[in-house]
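Note that this complex is displayed minus one protein chain, with the remaining chains in position.
Letters A, B and C name the chains as they come in the text, with residue numbers starting at 1 for each one.
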Amino acid sequence: MARVLSFTIVLGTAVTVILFWRRVWWFPPNISTQGAGVDREFGLTLLVTGILFVAAQLILAYCIGRGRKSGRAAYNTGNLRMEVARAVLAAATFIGLALSSYRTWARMYFIGAPRNALRIQVEAEQFAYWFRYPGPDGVFGPMHLRLVNDATGNYFGLDPTRDPASRDDIVTATLGIPENRPIELLLMSRDVIHSFYVPQLRIQQDIVPGMVIPIHFTATRTGDYEIVCTQLCGLGHYAMRAPLKVMKEPNFKKWLAKQAAEQ
Amino acid sequence: MTPTHSQAIPRKAARGFLRKYVFSTDHQIIGKQYYFLALFSALVAMLLSWLMRVHLAWPRLAIPGLGELSAAGAPNGMMTPEYYLSLLTMHGTLMIFFVLTTAPQSGFGNCFLPAQIGADEMAFPRLNMLSFWLTFTSLGALLSSFWARGGPATSGWTAYPPLSGLGSITGPGEGWGQSLWIISIALFCVGSLLGALNFITTTLDLRARGMTLMRMPLTAWAWFVTAILMLLSFAVLLAACVLLMLDRAAGTSFFIPAGLIVSGQMIQGHQGGSPLLWEHLFWFFGHPEVYIAILPAMGLTSHLLSCFARKPVFGYRAMVWATIAIGFLGFLVWGHHMFVSGMNPYSAFAFSVLTVVIAVPSAVKTFNWLGTLWGGRLRLTTAMLFALGFVSIFVSGGLSGIFLAEPPVDVQLHATYFVVAHFHLVMGMAAMFGIFSGTYFWFPKMFGRMMNETLGKIHFILTFIGAYCVFMPMYFLGMAGNVRRYAQFVDPYLQPLMPLHRFITVAALGLGAAQMIFVFNLFGSLFGGEKAGENPWEATTLEWVAASAGKDLVVYRGAYEYAVPGKEKDYVMQNAPDASGSRAEKGARDGNAN
Amino acid sequence: MATQTKLSVLEETRGGDGDGGNWGEGSRGRFGWDPGAALPVGLTGIWIAMASITMFFAAFTSAMVVRAGLGADWTRVALPHILYLNTAILLASSLTLELSKHCLKAGRAGQFSGWLFATAGLGIAFLAGQLDAWRELAARGVYLARNPACSFFYLLTAAHGIHLAGGLLALFYLVARHRRIAEGAIGGTALKVTTLYWHFMDILWLYLFLMLILWV
Partner (left out) sequence: MKLRTGERASLLLGIIVAGLNFFSCGRRPQSQPGAPISGSRAAKPTPINLATVGKISGTIYFKGQAPSLPIIHMGGDPVCASKHQGKPVYAEDGKVNPNGTLPNVFVFVKAGAGKYIFAPPSKPVVLAQKGCMYVPHVLGIQAGQQLKIISEDPTMHNVHLIAKNNPEWNVSQAPGAPPIVKTFSRPEVMMTAECNQHPWMRCYIGAVGNPFYAVTGTDGQYALKGVPPGAYTIEAWTATFGTQIRQVVVRPKQTTKADFTFKPS
């Protein structure tokens, strides 16, 4: 049994290392400016934990396979100096890792969006996302809860007849954004907690009812992606998603004009 | 009247079947009751996970028999998404509360905490019985929600409001199902609080003469620290459940914000409550809870590695302090579940640093387990195999916690299968390995018979390989952005991952099937196992002291005196007097001199 | 015999264990525990229970502080004046319980019973007073779900009331057996445990009342 078990552990460790090394399954490609920091941080952590993982598993396998076959075990109740040294080493490594992620985190959350950022409102509900662009005036018209009506397409409860600022607002079911321009999303939920997750953007943020949560990012590669919900929000949770379209600036302008025409 | 010890005995004496086996105040009977309650819950929860896995891998497959079992949830055997969420909620709740909290702590702890510290009974036997029956009632309330209108709760074991706070308008299962869930958990809280009170008092007050805290077996230490965690964290969960129930039933606004529109309906009467408040209260309980699940298994692993490597625990004191440190730090890190919740990003960073600090005592423990094995003479009994498996699985699951402790990396991995892999390995499977090793180890003491070792070893190797095959691939799923708690995978970017999902499902079916060997072995050995001797494993702790040794135990040494040089046998029992005059023994003799 | 055992316990604790970790007081338990005289476990148990109850109320009050800071919907409620009277009654009940214990020690059985009855009476009066505070609020149209401040008022007073009612049951238990306790036959531990818990309820109420004054 000793050989079977130690062989199993070595084999499992080897398979795991190969799967990570060859990147058989991996992150989707990064398409945002802050994503590189996330990926670097992940790589660094993977290196450190990978070494610890391999070391621990191999030592375990060795102990199992090469235990004393005769006589008594060694009488050894511990070695305080060694234990303290290892604890300090572990603490330094782990805290070092945590601190090294500081800059990426700060960039995502400690600083606000740049002034020239395109601001878009995101409203989540069971089980859809709606997006609102402020239009040429750059102002979001006020929202009236009483007017919210999905069946008539008034997802944000706008009243263009009374509120001039609402007249040029553009409401869509697709999040279209220009490439290489800072985007600020204002996340709101109408009913339960949802989440905004685009794996390629390396962004995930819960959308909490009663709060407006801003996030910002810059997309660097055009293409069609998906926004998915990651916070259990009810029976349609698995199907709650919206298309994300990253376009070149002129294409974005054309797209937005087309959306405006459909309002 | 003068109280004497002989008076304690009639309490245990049989007074009819009902008093002896059902409403018993005997800690061993209660421990076994807890154990079998956990076993039942584990089987139910495993069955639910099978259904979920099959549905995930083959979403269009009609599961035979399921349509008859639950016509509403799975018409013609095709699972609806709400039924999937019900199964998910029940699986999580059953496993976390009724298996991982119940079996290692309340089950083994009740059976062996008094025995290991040399007490006849728990401090409050009747309270003990009440704890069990509260837990039993709680399980009944939870399972009864399968028959409630709309089915069981669908908001997961975390029950985040407003989903869980507004009633059936937010979805099926959010009416009676969710109410029953809250009632069940509140009852479980009360039962656990009373249990914890009993454990702590027993450990503090009822230790045998000479059993100093620093001579307690690491299992007893683990139960003690776990009980403290339970005492403090379940009180908070109980408070949170009261608030959530008031929000649902009385129209208060602790967690429910104003101005919600659900399914086109304006929700009236609620003001500016905060869902984040629930998250804070819940995770203040929830994070200690994962240590509640894992600490007893850690203690047991230390115990078994020492016993079956025939070697003292490497760094006993460090192990004790690591246990205490984990218990203490466990209360300071709840925020790492909330990095993407909309919580203050500055506090997120503080939680991040505290979280990696808690990895240090875990690392110390792992070092010391390897240190205990190093140079040992291993006896690979099934119990030992599961303890070794625990170390391997704990490392594989625990290291991924470092990724999740770093906020920017967590942003990418949060709520994906990476997290599922992490907690299933580090807390789910590892704690299950603890339960298995405890069963194989203590079965002779609990039932007077040995379990079949051959079946045990087959069970072990299948479980070990199965656990890795099921949960390691989930890391890759998570990295690829596969979100958890999805009833189906409809997103195009998830389609390439379907083969991996099918592999996991097949492995999960195999892993589950392997558990049938365990169940067969357990019940077979219960009735037909080989009769066990007094101390079949040649262990040192007091639960293995022969009943004939009398009740007045005196402890002379620490719990792990294996391979002591100069001794005749390679182990010395804790209660064995010794005249060699070592410092420890001299102290005990002084204490005994009166 | 019983006293002898207790003495030997004290002796043994002093004996130490020589193994370091002296905070264990290793030998205390074994002979301190007897089914008939569960003195140490009862006292230890109540201390631990109080730790848990503290945590329970800490959860409520921290939720209250967080909730109060959340938004504009926190409207303060004018607290009923009877709460001040109730507080005085509860403080008085702690005093009478101490007096009762003192009389028992001094061997004045009659006075012991009298003060014990008074304590239970004051406890009932306190609960009745709390109910009256609720009725006053209800008469003003201030119900549980009116606004979060009201919710917390009802929640905290109810939670405290339920815990206090538990203490009251313990007092009834003592009252029902006051003769035999006075004779010294039974209930020494029960009296100690109840006293401790009752004072704790008293302090808890002072804390909650302060929180109510500050936030609600």
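By our rule, a contact is a pair of C-beta atoms (placed from the backbone, for glycine too) under 8 Å apart; a residue touches a chain by one contact, two chains touch by 3 or more.
Computed from a predicted model, the values in this text were never measured in an experiment.
Colleague: Sort by label and list the shown chains the missing chain touches.
Modeller: Looking at the entire complex, the absent chain's contacts are A, B.
Colleague: Among B:36, B:147 or B:346, which residue is in touch with the absent chain?
Modeller: In the complete complex, the chain left out is touched by residue B:147.
Colleague: Out of A:33, A:76, A:100 or A:174, point to the residue that touches the absent chain in the complete complex.
Modeller: Touches the omitted chain: A:174.
Colleague: Looking at the full complex, which residue from B:183, B:391, B:405 or B:425 touches the chain that isn't shown here?
Modeller: Checking the options B:183, B:391, B:405 or B:425, the one contacting the hidden chain is B:183.
Colleague: Can you list, in ascending order, the chain B residues touching the missing chain?
Modeller: Output for chain B: 16, 23, 25, 60, 72, 75-76, 78, 80-82, 126-127, 129-130, 133-134, 136-137, 140-141, 144-145, 147-150, 168-169, 171-172, 176, 180, 183, 187, 263-265, 488.
Colleague: Which residues does chain A use to touch the chain missing from this display?
Modeller: 125-130, 149-155, 171-174, 234-236, 239-243, 262-263
The working rule: only the chains that are shown with their structure count from here on.
Colleague: So how do the chains connect up here, line, ring, star, complete, or something else (other)?
Modeller: Basically the chains just string along in a line.
Colleague: Could you work out how far the Cα centre of chain A sits from that of chain C, in whole Å?
Modeller: 49
Colleague: Would you mind pulling out the distance in Å between where the CA atoms of chain B average out and where those of chain C do?
Modeller: Using C-alpha averages as centres, the distance is 33 Å.
Colleague: Note the residues in chain C that touch 2 or more other chains, in rising order.
Modeller: In chain C, nothing touches at least two other chains.
Colleague: Two or more other chains touching the same residue: where does that happen in chain B?
Modeller: Answer for chain B, listing residues that touch two or more other chains: 258, 272-274.
Colleague: Quick one: which bits of chain B touch chain C in the complex? Just the residue numbers, please.
Modeller: These residues of chain B touch chain C: 1-5, 7-8, 11, 118-119, 123-124, 193, 196-198, 200-202, 204-215, 231-236, 238-240, 242-243, 246, 250-254, 258, 269, 271-274, 277, 280-281, 284, 552, 555, 558, 583-584, 586-588, 590-594.
Colleague: For the complex, which residues does chain A have touching chain B?
Modeller: Spelled out, the residues of chain A in touch with chain B are 1-2, 4-5, 8-9, 12, 16, 19, 24-28, 34, 37-38, 41-42, 45-46, 48-49, 52-53, 56-57, 59-60, 63-64, 67-80, 83, 86-87, 90-91, 94-95, 97-99, 101-102, 104-105, 108-110, 125-126, 145-146, 148-151, 190-193, 195, 197, 199, 202-206, 208-211, 213, 226, 228-239, 241.
Colleague: Can you name the residues of chain C that touch chain B in the complex?
Modeller: 1-2, 8, 11-12, 15-38, 40-41, 44-45, 48-49, 51-53, 55-60, 63, 66-67, 70-73, 144-145, 147-148, 151, 155, 159
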